[in-house]
Structures are given as C-alpha cells and as structure tokens.
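Take a look at the following structure, please.
The complex is shown incomplete by one protein chain, all other protein chains being positioned as in the whole.
Our next item is chain A:
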Amino acid sequence: MEYVDPLTGFRVDGRRPNEMRKLKGEVGVVARADGSALFEMGNTRVIAAVYGPREVQNKGQQVNSKEALVRCEYRMAEFSTGDRRRKPKGDRRSTEISLVIRQTMEASILTHLMPRSQIDIFVQVLQADGGTRSACINAATLALADAGIPMRDIVTSCSAGYLCSTPLLDLNYLEDSAGGADVTVGILAKMDKVTLLQMDAKLAMDTFENVMGLAIEGCKAIATYIREVLLENTKRLECQRG
C-alpha cells in the first residue's frame, strides 16, 4: 500500500508528510482530581488525572524519603479500539507504557521539593488511533500543570515514522500498523533535552536522524500549543478570581 501518494504527495488522510493531526487540549475535566486534562491528537483521545502531592500510602514503595514518589497508571478503555475486547489490567504493553510515562514525567517534576509524598498520574485512553503513548504524555503534562505541581519544563512527546522512503510526522493507527519504524520522542521543550526516545524497528543511521529531527519539531509545536492552553486557562482562573 502507498502511504504517501506519489503523485499528490498527500498521506492517506490528506495530510502532508510533515503535518500533525489536529490538536485539542482542555484542563480541569475531572472535578475530584487535583489536576486533570483531556488531550486529543486527531482521533486519539486520552484523559489524565493527577492526585497529589499527598502522603505516601504504601510506605514500602518509598525508595528515597527525600524525594516524592511518582506513580503512573496507563489504561486503555475497552471501547477505545474498533474491536471491543476486554483489556486486562497490567498486561505487558500497559505496564511498559506506564513505566515509560512515569520515567518521562519524573524527569521534569521537581521531586526533591516534595519529600515523603506521592504523586499519582492516571491516564486513560478513550479513543485510540495511533500515538497513544505521546498523547498520554502530553495529557499528563497538562494535568500536572493543572495540579500545580512544580516542574522543570513542559514535557511533550510526538511520534514520527518512516514509510515509502519518507519521514512522516505523527502516525495514525493505519500508518502505525504498516510495519515501518515508529520513533517516539519526548523532550523538555525549553531546555531542549530529550527525555524519551523509543523506536521499534531498524532504520539506517542518517534516516533515523531525519526522522528524529522531524519528531522533535513536532514536540516543539505541541509545546507551543500546550503553553497556549495553559496560558488561556490561567487567564480564565484570573478572571474568575476577579
């Protein structure tokens, strides 16, 4: 199958290779949580809720009493994919993604400011159409900011792939399942540091660099958008306070 039309240069869904899907971010969607956010990348839609910082519930999990304990749970809703199948909690894939999100977020949270406390991040995929891992990280960033948890920088993530000898930004499910390489990058936007880099195929060194460069561009664009959303939200809060 041709994922990039050789004559028009468009992808299957009408994007150009270096274009992202439509982004949408909203904070404060879960009233009970300390911070929450909804994030959409095209048809991929995830919700994140943050509880904390709060007292460590299970002391046994605490490794270092001088730093906050960050926990993360990733789940896919049973209705999130086309075929409605029971997704067991704690399967390999969600354990792995939970770990990835936790590590990425830990890199930006100033954990040393909150000793003997714990932060819980819950991310749930409502609708999956490729790039859930990136969307979850972006949603978690928004939710953490909403909860007012101190962070070094905004962490954003975006994926890029390589199909039909073209680097493609932000793969959707169809492109993701094409079997090409899928590079997921997470960066600290202002500090320009990479906190996450995953790839699940082989790529030649120079193509890899191109693909990764494209993903970083995508991350930066998302960071700008997230900053806007947060700014908007802060202004709204300011207005409410009067």
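Note that in this section contacts are C-beta pairs under 8 Å (C-beta built on N, C-alpha and C of every residue); 3 or more make two chains touch, one makes a residue touch a chain; residues count from 1.
The working rule: contacts and distances are computed from a predicted model.
Visitor: Considering only the chain that is not displayed, what protein name does its UniProt record carry among "Transcription initiation factor TFIID subunit 10", "S1 motif domain-containing protein", "DNA polymerase delta subunit 3" or "UBC core domain-containing protein"?
Guide: "S1 motif domain-containing protein"
Visitor: So which of A:V56, A:L126 or A:L174 would be touching the chain we can't see?
Guide: Only one listed residue reaches the unshown chain, and that is A:L174.
Visitor: Among A:N43, A:Q103, A:S117 or A:N210, which one touches the chain that has been omitted from the display?
Guide: A:N43
Visitor: In the whole complex, what residues of chain A lie against the chain that is missing from view?
Guide: 5-8, 10, 12-15, 21-22, 42-43, 82-83, 129, 172, 174, 202, 204, 207
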